[in-house]
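A protein chain is absent from this complex, but the other protein chains hold their places.
For reference, chains read A and B in written order, and residue numbers begin at 1 within each chain.
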Amino acid sequence: MSAKIITIIVTKGSLDWAYPPLILASTATALGYECRMFFTFYGLQLLKRNLRLQASPLGNPALGSRVPVLIQTLPGMQAIFTRKMREKLHAKGVADIEELRQLCLDADVKMYACQMTAELHSFSKKDFIPGVEYAGAATFFQSAGESDICLFT
Amino acid sequence: MSAKIITIIVTKGSLDWAYPPLILASTATALGYECRMFFTFYGLQLLKRNLRLQASPLGNPALGSRVPVLIQTLPGMQAIFTRKMREKLHAKGVADIEELRQLCLDADVKMYACQMTAELHSFSKKDFIPGVEYAGAATFFQSAGESDICLFT
Partner (left out) sequence: MSAKIITIIVTKGSLDWAYPPLILASTATALGYECRMFFTFYGLQLLKRNLRLQASPLGNPALGSRVPVLIQTLPGMQAIFTRKMREKLHAKGVADIEELRQLCLDADVKMYACQMTAELHSFSKKDFIPGVEYAGAATFFQSAGESDICLFT
């Protein structure tokens, strides 16, 4: 029997939203799925060699931050918020995004960068980690059409 | 013939973004679907006994708010914005999130809390409403793999 296939579109590139697609991908492969990821728009940030992912509490009241919104807009606050999130993740034993990404690559997760949006953001292939391939929407549809699960994250 | 199955991942926990997954779930069961929801990251907020969901116009220009962004950052403005959204929903006869959630539970929607992110947010099982079960990504994939529809919301 051939393996089940999952295709994941990754559109976001902040520290917090980087986790769901990469956790799904790494778990999928651990369970025997074949996994393909298509990084597009802000999601392309996750393919960069040097990740400097940040997170922001602005516009996300579900974070339950007790810091007033006005204070959150002050210079340096986004960096502080990001550092605190990173510290919390470390304290709870959650892997870095770099580690999770490598785990996925080691498990043969196929990572595609959307060529159109890469050009839009003036990324060149050498900005990305090795192993990333360019692809267009046609490649995505070929993968999605034969997938058992297809998610837009 | 067995019922069709829908699996919904719920990642957001603001007042406005709480609606799409819960409306999809309640309609699905009304149409005879079997429905499983996996709450993870900010979506865990929707499982709490005491919901205090808020909404924010920041970063969402599609709201068409006429209040200048700078004013929206002032203390108390998020609470005012949330109250106005809630009033509008009531005036239009839209159910509360609490009501929608109960409607889903009454219709045997299975609600899972992602164990890893629950621990990350220091939630314990007694923070959640009765009927919620802990689950990991493996349980999600078992459900997703046999689903007719699988959505990441």
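Please note the rule applied: contacts are C-beta pairs under 8 Å (C-beta built on N, C-alpha and C of every residue); 3 or more make two chains touch, one makes a residue touch a chain.
What you see is a predicted model; the values in this text were computed from it and never measured.
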Please give every residue of chain B in contact with the chain that is not shown.
4, 16, 19-20, 23-24, 27-28, 31, 33, 58-64, 68-70, 72-73, 88-89, 92, 94, 148-153
Absent-chain interface residues of chain A come out as 9, 11-15, 40-42, 45, 53-60, 72-75, 77-78, 82, 116, 119-120, 136-138, 140-141, 144-145, 147, 150-152
